[in-house]
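A single protein chain has been removed from this complex, and every other one stays in its place.
Order as written gives the chain letters A and B; numbering starts at 1 within each chain.
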Amino acid sequence: MTTPAPAETLDLAARFPGAVSADTRPGYTGWIVTPEKLLEFAQFVRDELGYDYLVNLCAVDYLPENRMEVVYNVFKTTGGPGLTFKTWAPRTDPIEIPSVISIWPGADFQEREAWDLYGVKFIGHPDLRRILMWEGFEGHPMRKDWQEAFYDEDVKPFKRRWPDGKHVYAEKRAVYGDNINFKPGFDPEKWTPTDPEEALYKSLKKYKSETTDGIETDHIIVNMGPQHPSTHGVFRAVVVLDGETVVSLKPVMGYLHRNHEKIGERNTWLQNMPYTDRLDYFNSMTNNWGYALAVEKLMGIPVAERAEYIRVIMAELSRIQNHLILIGMLLNDLGAYFTPALYAFEERELILDVFEAVSGSRMMCNYFRFGGVVRDIDEDSLRKIKDLVFDRLPRKIEEFDRLLTENEIIVSRLKGVAPLTAEEAIAYSMAGPMLRASGVPYDIRRADPYGIYDRFDFDVAVRYNGDMYDRYLIRVDEMHQSIRILQQAVKSIPEGPIASQKPSYTTKVPPGESYGRVEGPKGELGFYLVSTGKPNPWRYHVRTPSFVNLTALEKMCIGTKIADFVAILGAVDIVLGELDR
Amino acid sequence: MMTGKGILKGLGVTLKRFIDTYLDDLRWWGKRYYTPEGIAHRSSKDAKGVFTIQYPEEKLPVPEEFRYKPFLLYDEGPNGEQNIRCTSCGICAKACPPQCIWIVRGTDPQTGRPVPQPAGFWIDADICMSCGFCAEYCPFDAIKMDHNYEVASYTRNLMDINDLLKPVSYYASIRPLNYAREEEARKAKEAAKAAKSQA
Partner (left out) sequence: MKDEDLRDLNLPNYEIPPELTGQLAITTLDRIYNFGRRSSLWPMMFGLACCAIEMICAQAGRYDMARFGMEVMRPSPRQSDVMIVAGTVTKKMVPAIIRLYNQMPEPKYVVAMGACASGGGPFKEGYNVVAGIDKFLPVDVYIPGCPPTPQALIHGMILLQQKIDRQSIKHVRWYDGKKEDAVAVPVPYLGPDLIDPRRIPEIKAKAAELAAQEQQIAPQQA
């Protein structure tokens, strides 16, 4: 492997004179590209420099500078640090930026999100519709000058709470007496409803009836969800079927869009911690870590040694229970109703007992603090963890293996179904087990190590067929590797303090940007943060694996049977809290 | 490989688990349910068979750090008066992520100057995310997270100061270790103060 010169030393500004300049704002890194040269630059970065993996794309609204920036974080699938570049346009509508979808197809949903929430028009995007809000919603809510109906103040803490905090319901203050807002003079009776779904159905492939064997056949459109037992929450997919075969498919999301980022930009740095619990609510420990990592990067503070071990232990336990539930639910989707799922929930309960004892809550752990964790693991919990990782879990994972792996029905339902090649997986920015099942051994714990993962001996699980069966097997492999890490971690955990900072509800964060990424059980979880030195983040963006991994859903499903779609979705492992945020 | 071997293997697993249920019930005859040891055993690494906690007849014990909703502490005076610990400093209200704590700072009716007592204290339990920040950052150990989760009701839950107040003895009973630690720290502080004033 020839390693090209690291991007930091490359003078890209000289390569693109007049179009590219280094980002010299204090605390920022990377390059600023003019929109005109963006595509050429992106092509160069991908093909010449080898940054083939677009991980994060998000917009930032610099209201005082009248600038709308779009940020790209790209990495190499061979590992190593990434490259950040930005482009920008003035904040007056229409804000137009070329779409990079032709270079990194994985930009699809992320660009749609930036359009929806910021109103950035991506020229060349084939299907630029709103993605989280509905078509017809007024305004682009993430813009800094857009205010919600229950608006109180720009940033927390709100002055209305203390010292003269007589309780009033937010409804009492809102103009319309509820969490709704309309333009002055709006008349709901005269308003003609535009069908919010129209654009969606238009975007599906036009179907035509055909005649086979003298029988006229027609494609049908099926709406699965938002209330459907097999969509793992309030996810919806519109499927065009030819008989039982999927011809075309569009995921529709936003049914759990809870405005995580808008609220996150009002919150103080610390207040975001418990909110991250509610992203991927199966793995609050990992979410906490991702956020803590990004903030620690900005602050430039170390993490206490013992806390590093505790973090690894919690994250890996979390991974195991996530994969167990995934396998259980996948079997549900395949029709093996509930036996494997019930077995999985049993083991999960035991892991949750540990989480509850150390953090105080089963699911919403809120356990990490900047520089460490909130409290130490007590002896009793450590003993419980040892019992689990040396005895119970290996036994039970093996039992799952016996129960399922060779089962002929499972094999025939999964083998060869919905394959994704390595090139496709990279192009669609797939992350985590989905990427590794396609033969790309990319694991952030190894490729771009964080915490103390470089001290542990473990293998990056990888499978090469990229089909459903490999997606199942890779989860089993990963659980084995997690057990390996856990066994080393609980043996070598040192004594000592659990935080490098004094506990405080205020946090001083110097200005700048940072992108913190962890290998979550579902894939790469990234936090892009911009600080202006104030007690609240200026930009708080979450790159979630569930959201980006769905970009390839259509590709995987076309040509399969509708019953397989349910399983394919199950194997992507989405969780609505982080899909819709 | 024989077709069907995988299925048989899998069925073997379920069969074993089925039999285990009875074996474990026999081994623990009469003690497996409704006893603390039985509950502990069913939550241990050796748990086999019926895993169910027979709520509400038996309850899964909650760990000391368990947090549900916050409550305010008062010290019981010798004549049964309630000495509220909260000084209405407002730190919890500032730290609270969804901003569901509302405090009216108390003022002296004569002088109009602030006094260290809240005149009003509300927590909107229908917003509170049980994060525990209020308890974590209160400098006076005046607000703590409750263990009581049986709080369902037929109406919405806005808790005012009367709903929130609970005696310190209750706190000591649900969080003995924390309580002991805090008492120790307070005594040490007082001792240091006394030593200083003597010197």
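FYI, a residue touches a chain if its C-beta (ideal position, glycine included) is under 8 Å from a C-beta of that chain, and two chains touch if they have at least 3 such contacts.
Since this is a predicted model, take the numbers as computed values, not measurements.
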Chain not shown: contacting residue from A:70, A:101 or A:576: A:576
Contact partner of the left-out chain, one of B:7, B:53, B:119 or B:165: B:53
Among B:26, B:151 or B:185, residue touching the chain not depicted: B:151
Omitted-chain contact residue, chosen from A:63, A:180 or A:222: A:180
Footprint left on subunit A by the chain that the document does not show: 132-134, 136-138, 141, 148-152, 170-171, 175-189, 191, 193, 196, 226-229, 233-234, 254-260, 262-263, 266, 274-275, 278, 281-282, 341-342, 345-346, 348-349, 362-364, 576-577
For subunit B, residues in touch with the removed chain: 51-56, 59-60, 68-69, 97-98, 124-130, 149-157
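Basically, only the chains that are shown with their structure count from here on.
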Of subunit A, residues touching subunit B in the complex: 152, 156-158, 161-167, 267, 270-275, 278, 339, 343, 346, 349-350, 353, 356-361, 364, 366, 374-375, 384, 387-388, 391-392, 399, 402-411, 503-505
Subunit B - residues contacting subunit A, complex: 3-7, 9-10, 12-14, 17, 43-45, 47, 51, 62-67, 88, 90-91, 93-97, 99, 101-105, 114, 120, 122, 124, 129-133, 136-137, 145, 158, 160
